[in-house]
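Heads up, the thing below is written out as structure tokens.
Here the complex is missing a single protein chain, while all its other protein chains stay put.
So that you can tell them apart, the chains are marked A and B in the order they are listed, and the count of residues begins at 1 in each.
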Amino acid sequence: MPKVTIDDIEIEVPDGTTILQAARMIGGEVVPPAMCYHSKLKTSGGYCRTCIVKVEKGSEKDPRPMPKPVPSCRTTVMDGMVVRNKTAPDIVEARAGIVEFLLINHPLDCPVCDQAGECDLQDLAYEHGKSHSRYDFQRRTFEKIDIGEHIKLHMTRCILCYRCVKTAEQITDGRVHGVIYRGDAAEISTYIQNVIDNDFSGNVIDVCPVGALTDRTFRFKSRVWFTKPVDAHRDCPKCSGQVRLWEKGGEVLRVTARKDKYGEVESFICNECRYDKKNASDWVIEGPSKVDRHSVIGANHYENSVLSATDDRQQTGLPHGKKVELGEGALNPNNIY
Amino acid sequence: MNVKIQFSEKALASVNEIIARYPADKKKSALIPVLHIAQAEFDGWLSAETMDYVASILEIKPIEVYEVASFYSMFNLKPVGKCLLEVCRTSSCWLMGAEDVVRFIENKLNIKEGETTADGKFTLKTVECLGACGYAPMLQVGDKFYEFLTLEKTEKIIDNLDSTGKRSTYNGWQTGKESEIIMNRVD
Partner (left out) sequence: MSKKLLLQHIDVPGINTYEVYRKQGGYKAVEKALKEMTADQILEEVKTSGLRGRGGAGFPTGMKWSFLAKPEGVARYLVCNADESEPGTFKDRYLMEKIPHLLIEGMIASSFALGANTAYIYIRGEYFYVHRILENAIKEAYANGWLGKNILGTGYDLDLYMQIGAGAYICGEETALLESLEGKRGNPRIKPPFPAVAGLWGRPTVVNNVETIAAVVPIINEGGANYANIGVGKSTGTKLISASGHINKPGVYEIELGLPVEEFIYSDQYCGGIRNGKELKAVVAGGSSVPILPKELILKTAAGEPRLMSYESLGDGGFQTGTMLGSGGFIVMDEDTSIVKNLYTFSRFYHHESCGQCSPCREGTGWMEKILKKIISGNGTLSDVDLLWDIQSKIEGKTICPLGEAAAWPVAAAIRHFRKEFEEYVTNPQNIVDVKHYYRVNNLAAV
């Protein structure tokens, strides 16, 4: 079993482990952020570049450093490898650059976004980004569209992580959406008016790290932080039936898959569980979910950062680092503005 | 699927010849050449219907065709004028006056770059380096490269195209007999 050292912490891991997985085994600060990788989706990762790390020593056999930063999600550990993440200032700087790239065309509409409070991009910007944007051109925008009766596509927010495409390809039995056009004109689309609909199509919502694909049956009903997540299950002939219910005052507002602390879906669920079982009586309640998100919900603060700008023209001069402490359940950026 | 369009016999023969170039389970590899044929067959652009038809021939999902067709700059997803005038705008051509060629065509045809003339005859497009840098400035019309352009030459080319009135799409897949092979580089 190869041994790898990440930010001066050594760990022994099974053959074939990636640097990212090894870092997750160590846990804490050494774990690079990952926006496009999803361990349950084959060939995922490598696109967003947020997880890049520095390989100072390739392996015991070939100790040469790697010439460029590598995506930790797609790089396999070698015995004797020495990796730097947080402890390499150039990686920290490079990552801030990646975050900036991901944000220059992002609408920064967190206050009105369904995903706010459970958005990986929001967390990323808060933890790894800089306080203001240097981009002073018009942002790319797209019309919101409904793809089917359950899913809303808000392409403007998409970071092209390819997760939903891989989910549709690997989890469902007929992919009708994909990435069309190229470069910064690339978009997630069905191209012609087409409906994403089959038993497992709803999972594209859960794998989306931002608010580009959202559950139409939940939209505008409630902000995430007003709802209370509980884990529940039912005997489902199609899927594991292990879900997370988001409820408010005893009412089930939304059903999602359970996600781990890295935002990864633990097990994919079917559309029946997701959309058709909205009574508490449909479910065996296990208890409150342990939502272990690193920033927004867990730490109970909302960062007044570049991500919370409501206006595209409002680029600079946003105070950074102002933490707003709010009472439980009142974590609402709408209140800040 | 309700497919109404159909390749001509000649085109279909080419399509089948192309498919045979790949292992039997790798039909999808024929997609790009087949889209070229489709574009030449069906009015110089790829409608959703055309792409669905190609998908059915290659036994792939329609989205796989849309993804590919929208990636490559030679595929037109919207109708274009009969003659698509593509002027290279990259470094070497720019150094040699490509901007003047573009401006000249704009004035002559009374359209802006990216537009089509009212009579639907010409569409003007600027494109990236076409590998004619040493023969700059240059203009591609369908399968022809016009090189060492001057303004007079450009004018003649356009007038000529105007009078023949033929559609100038890339001419699909021309394997043809030797006698059919024509040099299409126009100096």
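What we mean here is this: a residue touches a chain if its C-beta (ideal position, glycine included) is under 8 Å from a C-beta of that chain, and two chains touch if they have at least 3 such contacts.
The shown structure was predicted, so the numbers you read here are calculated from the model rather than taken from an experiment.
Asks: Considering the complete complex, identify which of B:15, B:83, B:109 or B:130 is in touch with the unshown chain.
Replies: B:130
Asks: With the missing chain put back, which residues of subunit B would touch it? List them for me.
Replies: Here the touching residues of subunit B are 21, 23, 26, 28-33, 35-36, 58, 60, 64, 67-68, 71-75, 89-92, 94-97, 99-101, 104, 127-137, 140, 142-145, 149-151, 170-171, 174-176, 178, 181-185.
Asks: Residues on subunit A that touch the omitted chain in the whole complex?
Replies: The list for subunit A reads 45-50, 52, 67-69, 71, 74, 94, 97-98, 100-102, 104-105, 134-135, 137, 159-160, 162, 179, 181-186.
What we mean here is this: only the chains that are shown with their structure count from here on.
Asks: Which integer distance in Å separates the CA centroid of subunit A from that of subunit B?
Replies: Each chain reduced to its C-alpha mean, subunit A and subunit B end up 41 Å apart.
Asks: If we count contacts the way the header does, which residues on subunit B are in touch with subunit A in the complex?
Replies: 48, 61-64, 66-67, 70-71
Asks: Using the touch rule from the top, collect the residues of subunit A that touch subunit B in their complex.
Replies: Residue positions touching the partner: 174-182, 189-192, 194.
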